[in-house]
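Excluded from the complex is one protein chain; the other protein chains are retained at their positions.
Chain IDs A and B follow the sequence of writing; residue 1 opens each chain.
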Amino acid sequence: MGNLPLLNNYLSVGAILFTLGLIGFLSRRNLIVMFLCAELMLQGVSVTFVGFSTFHGSWGGQVFTIFSLALAGAEAAVALALIVVLFRRNETLDISLWQDLREADQPPVVDEFDAAEVDSEPVYPELTRSGLLPGQGRVPGHDHRTIDEAIEEQRHEPVEVPHA
Amino acid sequence: MPEFLVTLIPLCPLLACLAIVVLGPLVLKEKSHWLTVLGNAGAFVCSLLALLALTSTDLIPQGHRTFELYKWMSLPASADTKALDIAITLHLDSVSAIMLTMLTFVATLVAIYASSYMHGDPGYPRFFACVSLFTFSMIMLVLSGNFLQLFMFWEAVGLCSYLLIGFWYEKPSASAAGMKAFLVNRVGDFGFAIGIFLIWTTFGSINYADTIFNPKLLAEVAAANPGLLETICLCLFTGAVGKSAQFPLHVWLPDAMEGPTPVSALIHAATMVTAGVYMVARCTNLYMLAPHAQLVVSIIGGVTALLAALIALTQNDLKRVLAYSTVSQLGYMFLGLGTGTFLGIGGAMFHLVTHAFFKALLFLGAGSVMHAMGGVIDMRHFGGLRKLMPKTYATFLIGSLALAGLFPLSGFWSKDTILASVRMAAHPEAHAADSHATATDGHDAHGKPAEAGHGDSHAAVSAVDRTNIQLFGIKATVWYELLFWAGSFTAFLTAFYTFRAVFMTFHGAEKIPPEAGHHAHESPAMMTVPLMILAVGAAALGLVFGHVTGIFDGFLDKTIHGIAAHHPADWFVIILSTAAAVGGIGLAWAMYAERSGVPATVAQSVLPLYRLSLNKFYIDELYYVFLVVPVMCLAQFSRFFDWIGVDGLVGFISRVPGAVAKLARPIQNGLVQFYALSMMLATAMLLWALLVRPGW
Partner (left out) sequence: MGEFELSLSSLITVLLGGLGVYLLLPRGTNSTDRVARLVGGVLATIALVLMASRFGSVLPVKTNEVIFYVLAGVSVVSGVLMITSHNPIISALWFALVLLSNSGLYLLQGAEFLSAATIIIYAGAIIVTFLFVIMLAQPNGAAPYDLHSREPLLSCTAGVILAWTLLGTLNYACTYEAKPLAERPKGSLLVALPSQATVAKSLATHPESIIHANKPHVDSLGRTLFLEHYVAVEVVGMLLLVAVVGAVLIVNRDPAKLTAA
């Protein structure tokens, strides 16, 4: 009927995908990513189903996968709606904020971030200026300074917003 | 007709009680007393009619009648038990008829009195419901035709007593007194119950008709096993000791004065405490066959009479004096009952009736004084009230004279009879010829023909030879001689302490405590009219029904055959007791009529004795040391055992799941990922257990 080693290959792929999804679900903090990981687990299961379907020559596995597709759609609709609502409340997607359903006397799990690292602005590369800053347009003919002089001057002057 | 009538006697107060319980708090309120008064009065009228019916030989020819109301239980005999047939019956004979008439009469007057005395009390309907319930219970006790019913209502009156002593239950001393009465009575009731069990095992029945009214059977048992009858009598007497407050279980009665005064008058003087006397009199046929038990009854009675009188000498509380006097007078009754002579039994029953009148009178009078003095009852705080409360004074004086036993008031006749009977028991040989002679003469001194050929009980009683009875190696006659002198001395003491109270309360300079306020005036008619009626009874009862006419004895003879037999007047006793009464009154006059230093000087000169009397012979303290303290120690031990042992074990068991849960609780940390991890690990474990390593 079916090819047993072939089935084993597909099942292995399904198992690996499932495990990856699990690891992601366990370790990531972002609600959306966690949800994606759950979908990845679902994909692992789908691969397994299709593998069995082919192996047994039965539509059952594929039908099951179709249902799981529909289920994923329904799940995505509700879960994403919830995520939007939750994000509106706290402006964050951190799962740690929603651990209120713990035992009354249990302390909440507190994540230990390096605060400095978290708050630091992204560092952008600094290049040599190639010209005047935009928004400070001057008529070229009326300015006799060199570009470097203008830049130096500009560094010491507060930026003025021209009147309309 | 008689059945309906007799059924009506307990029914009236019962209906009154139920109606007050249902309607009292909301509808009747301050009118609750009407139902009680009507119920008691109805019961009294019916009792009186039943009494009259008994006197006529046409209506009740055999002199007693038993009505079965309802078959309670009927257990057939089996291999190792006897048959048990118990019915709720109403047994009417002359003893119960006398008790009923006296009881309902006093109860009616007390209810009328209480309607004024208790006016304005928040528990007004409750009080009258309890009084009605008490009247019902006492009537059923008196009318019962078997020992179980007797015991049942014996307990019921105890309950009513408890309810009424603790009527002001917010007062700690009152509720404690109620508890004390209940507990002390339990001791006596225990013996009483054992006595009833013994009756059942001995006779195979607990109906009166098969036991105490069956002289033939009694004689058989007495012949076969006299010790058993003695035991039964002593056990039953234990109950009487508890209920009638005899030494050493008398301690509850003085404390029972915490209840409202009408209760003291009704229950703790006139009716309930006489239940023990009634029971012993009821079982006369039984006691006549148990001379040792009778001697014990007499000794307990005599000791109680003397002891209580000695204590009453120094009490300063008017009600307390009267309470000890009650204990003392009940002792007299038992003294008479234990002599084993019909003179004594008749005297005890007569004393019961007269005492009910004059003691109820005295208590109600004390209540009247207390009412006027704003609740103060300590005699040292008031005095010279005779002008302020003339009616109370006059009636109280009559009651006191009757109690002191002065001719021709009722107390004289009954107390004299008892003393004469004790003397008769002390000198049986002197009187044997007399009574024998009168029996053959066929008539007595009062011109009433002696009823010859009484029942078999007479013969059975005569069969017991009393001359060789001994207790603690002392002959019975010696005991009775001692008791006679103790009784005579008690008569002297009675007169003394009664008039000490009278003089301290009503004579001397007028003195009113500040608590009295505007109350210090004569009590209203609702209170004084019952006093006057009782005063008439206390004064005239002895003369009308006593030995002069022989009506009482003649009536009682219908049940206790032999009482009406003629006894010549014992002039020695008459002179002695009158001298004692007069001497006592005179001494009291000398010491207390004018407030002087004499009592204090006397007290100083015999200080140890004075202290002994003032502290009631330290009996309560002895109980405390020898009974209460060990029980408390046991209770403390039990408490600690319960606390550490039982509670500790239970607490430990209950803490085990908690401790286990404490280990498991961190799992529930609210973090979704942690739950997912648990699920995953559990799945992996399942896979391992089921698939990979089966058999692990």
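Definition applied: contacts are C-beta pairs under 8 Å (C-beta built on N, C-alpha and C of every residue); 3 or more make two chains touch, one makes a residue touch a chain.
Remember, predicted model here, so these are calculated numbers, not experimental data.
Here the chain not displayed is in touch, across the complete complex, with A, B. Where chain B meets the chain that is not shown, the touching residues are 673, 677, 680-681, 683-684, 687-688, 690-692, 694-695.
Taking the whole complex into account, chain A touches the unshown chain at residues 1-13, 15-24, 26-30, 32-33, 35-37, 39-40, 43, 46-47, 50-51, 53-54, 56-60, 62-63, 65-67, 69-78, 80-85, 87-89, 91-96, 111, 113-114, 117-118, 122.
One rule holds in what follows: only the chains that are shown with their structure count from here on.
Chain A and chain B have Cα centroids separated by 95 Å. Looking at the complex, you find that chain A touches chain B at residues 22, 25-27, 34, 95-96, 98-103, 105-106, 108-109. Per the touch definition, chain B reaches chain A in the complex via residues 665-666, 668-674, 676-677, 680.
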